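First, the structure itself, so that you have it in front of you.
Some chains omitted; the rest stay in position.
Note that the chains are named A and B in the order they appear, and that numbering of residues resets to 1 at the start of each chain.
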Amino acid sequence: MDFLSDFLTNFLAKLQSPTLGFLIGGGVVAALGSRLAIPDAVYKFIVFMLLIKVGLSGGIAIRNANLAEMLLPAAFAMAVGILIVFIGRYTLAKLPNVKVVDAIATAGLFGAVSGSTLAAALTLMETGGMQYEPWAAALYPFMDIPALVTAIVLASVYLSKQRNAADEHLSKQEYLGQQEYRAQQGGGTAVEYRSKQSSAANNKVKIWPIIQESLQGSALSALLLGIALGLLTRPESVYESFFDPLFRGLLSILMLIMGMEATARINELRKVAQWYAVYALVAPLLHGFIAFGFGMIAHAVTGFSPGGVVILAVIAASSSDISGPPTLRAGIPSANPSAYIGSSTAVGTPVAIALGIPLYIALAQALMGS
Amino acid sequence: MDFLSDFLTNFLAKLQSPTLGFLIGGGVVAALGSRLAIPDAVYKFIVFMLLIKVGLSGGIAIRNANLAEMLLPAAFAMAVGILIVFIGRYTLAKLPNVKVVDAIATAGLFGAVSGSTLAAALTLMETGGMQYEPWAAALYPFMDIPALVTAIVLASVYLSKQRNAADEHLSKQEYLGQQEYRAQQGGGTAVEYRSKQSSAANNKVKIWPIIQESLQGSALSALLLGIALGLLTRPESVYESFFDPLFRGLLSILMLIMGMEATARINELRKVAQWYAVYALVAPLLHGFIAFGFGMIAHAVTGFSPGGVVILAVIAASSSDISGPPTLRAGIPSANPSAYIGSSTAVGTPVAIALGIPLYIALAQALMGS
């Protein structure tokens, strides 16, 4: 029962952390009918501040990383980040009554990385004397950002298809009802209808315009702008004096806003909570094993250290508490934050810390004898 | 004339403090016809930030306090905070031409506590070697928050009654004018009119819905949310890195906004300035004596130290320069800030510091021989 007590300790500490405290506080305040509100202009600016900070820290980390040396693990981290979102898209999102955008956002959050889970793993590895490459911790943005971008793009593609299908449905009805009228207007109507039908039937939505559209949205724009500035300029002075110190506080206010919203939407999850629980229990371990497998390949090919393999597995097992919520909230506004934050905080993160980390360390020692 | 020179020194130092400097600056800028303005969305967010900080610091202070030991003094502090507002409601608010909401807000501010007045007292007591319980300074939120909440609720009750009376007046006129018409609609009209009349005549406004309404307002919601988060979670990290460091600066901007508004409303006070001056001169000393009396009871019953009795008297004598203005501005928006901030800053605080503190110390030494 060591695992259970670890799990509960982690769970209770999480509940008292400022981030989660503000989330729950916002939920309770809204449930009590309070008229407390954060003005929309301020909300938008807070999201901008959070995303540009996430981008800057990722960009600075990548700039300071030794890319040549970490090429293969970084590519694997990126592949795992993208893969995790696709796994969620074709498992969780297909379950009965689960809303597809909620599932995609949840998979995005589980693909993104938690800095505190990573820190817990590093502490445990150092205590146990397990060696790892000094740049291994810098693998996190390579998994974090692709996972979030993939989730936002997949959600946009899905929503576009939905809209097309709705138009299709509408145009079919219109077609049948207004055929007579249209016939008078010219011969193009039937052809137009058929071309719409086939595109919707085959789900052949054009992907690239949607990806471009997603990247031009305010969420990914701010994130990518931050990365570019972190990579190409020297923003350390403003990062350290402004964006980083304000981050935790602004995040707590975002959590408050998301908590208020969660109250209004918690009912949506009543019928599907069990699916999220199962996903949040299985996914961290599964993602960790997949990443562990990739790490073993890098170990065989380039001599990537057993400690590095554990780090790759841990960042895959973790789900984001920092970069994820603001990015997903702004990038997939229709997704229910109760679904993805609830899954990650209540189940996913405790599982990753209390079960995942010791498992991957034991496995690395067993398989690679470190 | 030692008191007078002390008073003037305190008064001049106050005028140069950033808080008051920005208040006066805002007033002058508005009087000169400047088009300077702080956007409303930002103003609302600043008020939110200030209130949640006041709540958090109160909640953290209460959580860290030894409640069992300080039970009686804390209950007395709460009682005095509420009593002060009721005293103002039935003295200042009844004076000719004094607007009731202005008077209630002023009483709320005089019931709330000034951290800097308290600090001045602690310094003086330490210099004089007067002992006090280490938790005595933590009594302040027990007086501060109940006073502010009471003021907002009393103002809401008063405004509801006003609205009812106005409706009443209207319905009486309507009644007389439209009696003929209504008589055709059914027999209920006369009964309805009479029930309205009696409720207005007896001022039997339902209190609980108004209290609930006040607590759900954005001001008290933010304050109580902060207290709850401070009590039940561990928000120290964001409090220390975010809410606390930004507090003074945001308060100075709020003061600027209130100064701009004060210019527009200063004329309202021309006829009643003398009443506020009298109140601000008498109230601190009276409130201090009342609290001193309660403290003496605690001294007799539980051995509350003479130094603790002085602290209780000083926090009752002080009027808030920190928690009060944002809370009252947001909670009683129709009250004139020139009235309550002017009374407190120009007269109340110098009286409490230069006259109240030495008086209570001398009294404690005389009565309890410390």
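Brief remarks on what is shown
By our rule, contacts are C-beta pairs under 8 Å (C-beta built on N, C-alpha and C of every residue); 3 or more make two chains touch, one makes a residue touch a chain.
From a predicted model like this one, the values you see are computed outputs, not experimental measurements.
Every protein chain here shares one sequence; 2 sit in place, and the complete assembly counts 3 copies in total.
By definition in this document, only the chains that are shown with their structure count from here on.
Rotation angle for the C-alpha superposition of chain A on chain B: 120 degrees, rounded in steps of 5. On the chain B side of its complex with chain A, the touching residues are 39-42, 44-45, 48, 215-218, 221-222, 225, 228-229, 232-235, 237-238, 241-243, 246. For chain A in complex with chain B, the residues that touch the partner chain are 15-18, 20-22, 25, 28-29, 32-42, 245-246, 248-250, 252, 256.
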